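Removed: one protein chain of the complex. Kept in place: all other protein chains.
Order of writing sets the chain letters: A, B and C. Residues in each chain are counted from 1.
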Amino acid sequence: MIGGAEYRAVRAATIGLVEPLTAEDMMVQASPDVSPPKWHLAHTTWFFERFILAEVFPGRTVHHPQYDYIFNSYYEAVGKRHPRPARGILSRPSVAEVREYRRAIDEEMSALLEKGGLSEWPGMPERVELGLHHEQQHQELLLMDIKRSFFENPLRPAYFSGAGEAAGKQARALSWREYSGGLVEIGHRGDRFSFDNELPAHRVYLEPFQLADRAVTSGEYLEFIEDGGYRRPELWLSDGWAAVGEGTLGAPLYWEQIDGAWMEFTLAGNVPLELAAPVSHVSFYEADAYARWANARLPTEAEWEAAATGENVRGNFVENGTLRPEPTRGNEAQLFGDVWELTASAYLPYPGFRPAPGAVGEYNGKFMSNQIVLRGGSCLTPRSHLRASYRNFFYPAQRWCCQGLRLAR
Amino acid sequence: MIGGAEYRAVRAATIGLVEPLTAEDMMVQASPDVSPPKWHLAHTTWFFERFILAEVFPGRTVHHPQYDYIFNSYYEAVGKRHPRPARGILSRPSVAEVREYRRAIDEEMSALLEKGGLSEWPGMPERVELGLHHEQQHQELLLMDIKRSFFENPLRPAYFSGAGEAAGKQARALSWREYSGGLVEIGHRGDRFSFDNELPAHRVYLEPFQLADRAVTSGEYLEFIEDGGYRRPELWLSDGWAAVGEGTLGAPLYWEQIDGAWMEFTLAGNVPLELAAPVSHVSFYEADAYARWANARLPTEAEWEAAATGENVRGNFVENGTLRPEPTRGNEAQLFGDVWELTASAYLPYPGFRPAPGAVGEYNGKFMSNQIVLRGGSCLTPRSHLRASYRNFFYPAQRWCCQGLRLAR
Amino acid sequence: MIGGAEYRAVRAATIGLVEPLTAEDMMVQASPDVSPPKWHLAHTTWFFERFILAEVFPGRTVHHPQYDYIFNSYYEAVGKRHPRPARGILSRPSVAEVREYRRAIDEEMSALLEKGGLSEWPGMPERVELGLHHEQQHQELLLMDIKRSFFENPLRPAYFSGAGEAAGKQARALSWREYSGGLVEIGHRGDRFSFDNELPAHRVYLEPFQLADRAVTSGEYLEFIEDGGYRRPELWLSDGWAAVGEGTLGAPLYWEQIDGAWMEFTLAGNVPLELAAPVSHVSFYEADAYARWANARLPTEAEWEAAATGENVRGNFVENGTLRPEPTRGNEAQLFGDVWELTASAYLPYPGFRPAPGAVGEYNGKFMSNQIVLRGGSCLTPRSHLRASYRNFFYPAQRWCCQGLRLAR
Partner (left out) sequence: MIGGAEYRAVRAATIGLVEPLTAEDMMVQASPDVSPPKWHLAHTTWFFERFILAEVFPGRTVHHPQYDYIFNSYYEAVGKRHPRPARGILSRPSVAEVREYRRAIDEEMSALLEKGGLSEWPGMPERVELGLHHEQQHQELLLMDIKRSFFENPLRPAYFSGAGEAAGKQARALSWREYSGGLVEIGHRGDRFSFDNELPAHRVYLEPFQLADRAVTSGEYLEFIEDGGYRRPELWLSDGWAAVGEGTLGAPLYWEQIDGAWMEFTLAGNVPLELAAPVSHVSFYEADAYARWANARLPTEAEWEAAATGENVRGNFVENGTLRPEPTRGNEAQLFGDVWELTASAYLPYPGFRPAPGAVGEYNGKFMSNQIVLRGGSCLTPRSHLRASYRNFFYPAQRWCCQGLRLAR
């Protein structure tokens, strides 16, 4: 059961992430996909207030009568909401008010957790755990979002000063690992936390397959561009080619050619493209086209999970502090960290999937159409948040997640 | 190998379908999804000219130098195209010119087929067979499209006079059939024709499941509406609820409430809603919401195919002549005909799928994202066109196909 | 008072215009601005049925109960309407039905006019006259619209075979005519027909001004293009430059550069650009930019009318049969015919303007915002339709009217 210390540690990590930001940065929303940092701070707090405190103490006075309206993300069961693309116009409540909101709710939560009280309420200890994993998801989103917003600013501000470049590093030559397939089990099993979309564990039949032992690098992806990858319709899915044709695609999201040199926008600002590091911020369509060009394909999520099961969750996570993908190291398969790996699998319910009852049942299940599964976590993900059965998901055209690809065949 | 008589029979069936249409009907395109009947006549002809005659006789003079531009549907390898939503502005070439185009190409094709000549060209007999299955797909599209276009006309014209209503018929009580699942094979195997997207046959593992022994009826769907189905977000996928929220959904596509009575637009015009017949023209989102309301789910395409394999392809197809779904008859499972059945499966490549080389490789493979698989054929499908492994596909919001649903659990 | 013969002559002229069209051409609507020829035939007929027959005989059975819905253009007082951009999907009623509609209403109208009966109903003789001027406006629209729709067809069909080109003609050197200005009267005065928007006649004060003695030619406009006219923001109004910036403007509407040669689409198909003829199908923004480039300006409508008052209404009108602007002839100022001349004046009510009571009061008055006045008629206008006080009007970005410009300073 989650204790007060663990609660406070996760909550404090969120606050740590906004330390480099000005009050104005806390309000920026440069794309409808992203939310202002201030909104993340408040929404994650609201999650604990609304789904724990309000349920445990039915008569409790809410912190602010309109926070249900402005800090609800997508819970229809809670009611109507401030429109997502307009989160960036909320100059009030101020950062100071939001910090006070966090402090007040944390105080209530801590008190409850210290006296062990939540064990009296069935389901609530699990709900706290869900709230902390939810908080971790927003930690990653916060970094994704500030990068996206800063990128729209012609001044290209830096979130932090960053480490030096890994100049001259070379990517390890790609080699293939063999997997025998057959009837394998995927999905989560056991007592530790998982999201409902990882359940139930079930069997799938796989043909024998191979996976590359590392992600595709920026250098490799650059070869694809230079070989006319974005101009050859035969490499693309029809929906992806439509996007290319409308002129929205020509390189990964954060790449820019400046005076003939390829630069890449990172949380440390614009830096020369790191050829040896995994390519990141490509859409599913781009990943799929690259794989076809490379005479390979993307792995299915079942193949990925079959390969990852039993591996240590080890790699370049947010704790590493560089906040960008790094050139391959050692000779591990490196399935975890660096970049979320796009799969060939649509995000669909596992056989027998049932969402939780009530509003939190909206957490994952209702998004099971039109999206693509990603696996393995990224350099912006807290390490403790990840596991082999973890299913992340985005629309196939989205690119602001730190996501890349690994080839299969 | 396809002979001249078989070729001419399929081609003549297309012409038969446009007999009830005026010259102006031949040009109507009331929605970007649909194409004018005249365009279908020309495009299917162009398919034979471009993919058979032009490849067999490289120096041959084309029928018209701009037909590659105006009658190419989506083959990037052929070149740029007239925009699909603007097909309805092509008042020229006239119907008479398009009929002459068909006559000329049919004459060339017949001559080739009569003298058995195509066997000299590797791959071409198969290409003729593909062309005829392509023609059959457009036969169904032509009926789907004219219904869609006529529905937009406030006069609600009828394509044909239709049969009387099946007034008073009752739908058979729904019962469940048990399937044991396990490791089953799906996909096409054998020498008969299939599309490339049905290949290769492969194994999948299924949990035991149940399928309803008939499709959901309009009467049952009406209960869902009357129970507030379109106003309860907890029943809907998020993307579907967004569509409902924008006011575009409140009933199946062709339903209208007129003076308090539910009417349904059919190819015979507006008729009272047939409660006992399968509901049709619902989107994937609506089908999914209905299934959740009914405490069930949609079947996967693998479940559907496992159930259909070995069944006779028998049911209410286009040859039946009523051109609308009909109340259940007898006690068969009726997996074929009446309505295409929406599945829970995203349209994705089978393990080991490879599209054909060249332009015809664009036929199916490049559409393998964002779409949903439908199975079983409808009352607008030629019976000879169908088989258990057949995979049809549409976007989840589309509804102009004659499609419904069968429950699973 | 209008007699039966005059009525029939105007009505027959409309039918004469559609003789070259196929049934499919009668339905084409390639842009939301235009209407299908068939719709023009029906709408002008509906105008007589709705605003004369229905008012004269209150109990009369309408020709078709839904024609008020589908053939009402914009009369709010009549009720809801079929959406304008969707007129092109009305494959029914057929051309034959619409012709029968015209025949039936013409029979009723003729009978009324022959027996002089309309003089019994106050206001109705004037309404018939309005109906015939309305019919003439749609004669011009019909030609404008079919040209616009044919232009969207990659086959570039011709409406008629046309006259040969005026190869080698030279435009007369432009000279300036002086006008003294002062307090002048503009607007319509007298017993002959005018639209309400020409009333009341009133005084305006004008500074002395000069007008060019002919319209700007295509040759002159080409110099503007070749001098970078479309790439120099200092020449443009802000709203016009926004349109240029979005890539929608780079030449007059119907100009195309084919293999290096400028071609112009006409009702006789694509022909080499006639340099000596007035430039046509430029927007107000383009005309304004050209004038600034030429160190001049557009005339106001009051200046134009002051210059035109007392001049003979003589020039290249539709009766001339070439259906395109022609090189300057003789030494007249040629204020009438060839091209409608864009003015610098917003379309606003004259001081003391009052629209007619009832639905026909919507004819002109409600459009008095955001539009620009054009003067003088074009090669598509019936000569008898024009007069010096006539005010035509379009939005500043529209170009499908046969419109050009004359310089002032």
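By our rule, a residue touches a chain if its C-beta (ideal position, glycine included) is under 8 Å from a C-beta of that chain, and two chains touch if they have at least 3 such contacts.
What you see is a predicted model; the values in this text were computed from it and never measured.
Contacts of the undisplayed chain with the visible chains, over the whole complex, involve A, C.
Of the listed residues C:G3, C:G116, C:P233 or C:G250, the one in contact with the hidden chain in the full complex is C:P233.
Touch with the chain omitted from the figure is made, among C:L143, C:A171 or C:A344, by C:A344.
In the full complex, subunit C makes contact with the omitted chain through residues 74, 76-77, 183, 202-207, 233-234, 236-241, 284-285, 288, 344-346, 348-349, 351-352, 361-362, 366-370, 396.
Across the interface with the omitted chain, subunit A contributes residues 22-30, 38, 66, 69-70, 82, 86, 88-95, 149-150, 152-155, 157.
Going forward, only the chains that are shown with their structure count from here on.
Subunit A and subunit B have centres, each the mean of its CA atoms, that are 38 Å apart. Each chain gets a centre from the mean of its Cα atoms; for subunit A and subunit C, those two points are 58 Å apart. Annotation: 46 Å between the Cα-based centres of subunit B and subunit C.
Multi-chain contact residues of subunit A, defined as those touching 2 or more other chains: none present.
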